[in-house]
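Presenting chain A:
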Amino acid sequence: MPHKSKQDEIIICRCEEVTLGEIREWIEKGYDTFDELKRVLRVGMGPCQGRGCRDLVLREISRISGMKISEIPPGRFRPPSKPVKLGVLAKGGDDE
Partner candidate 1 sequence: MTDKQKLFNSGILTEERPGAVSPPRDLWENKKNGLVIIECPQRIPCNPCHTSCPTGAVVPFDDINDQPQIDYSKCTGCARCVAVCPGLACFVVDLTWGDESRALMKLPYEMLPSPEEGRQVDCLNREGNVVAKGTIVRVTEPMHDKTKVVQVEVPKDLVMDIRAIKVV
Partner candidate 2 sequence: MRETDVMVIGGGPAGLSAAAEAASFGCDVTLVESDLALGGQLIKQTHKFFGSKDERAGTRGFKISELLLEELSGYGNVKTYTNCTATGYYPEDGVVTCVRAEDEYFKIKPKKIVMATGAQERLIPFPNNHLPGVYGAGAVQTLMNVYGVKPGDKVLMVGAGNIGLIVSYQLIQAGVQVAGIVEAMDKVGGYWVHAAKVRRLGVPIYLRHTIVEAIGEQYVTGAVIQEIDERFQPQGERKSLDVDIICMAVGLSPTCELLWQAGCEMVFVPELCGYVAQRDRNMRTSHKDIWVAGDAAGIEEASSAMVEGRIAGVSTARALGRGTHE
């Protein structure tokens, strides 16, 4: 496609503002796991940690690569699963 279509501009990762067009482009370059796309696009690295976009990305990988969703590595999950202010962490746990 010569120009960017409306489809390409659809936001897939609401946190990191990654579009469907970008995801398709990188999958076609062979980045066909969630973690690989995360490294190049930051998809799923925002504060929601991929809760909103993981399904959509896996579906897109499956559509383009022909792999079943169950065969695509869904990526690593690390704490914290919600943003925590560093100051709160620095105060470190409770003393109760």
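Annotations
The rule we apply is simple: contacts are C-beta pairs under 8 Å (C-beta built on N, C-alpha and C of every residue); 3 or more make two chains touch, one makes a residue touch a chain; residues count from 1.
The set was built so that all candidates are chains of the complex that A comes from, given by their letters.
From a predicted model like this one, the values you see are computed outputs, not experimental measurements.
Shown alone here is chain A; of the other chains of the complex, listed as 1 or 2, the one that touches it is 2. Of all residues in chain A, only 6-7, 9-12, 14, 20, 49, 51-52, 54-56, 69-70, 74, 76-82, 84-85, 88-89, 91-94, 96 touch candidate 2 in the complex they form.
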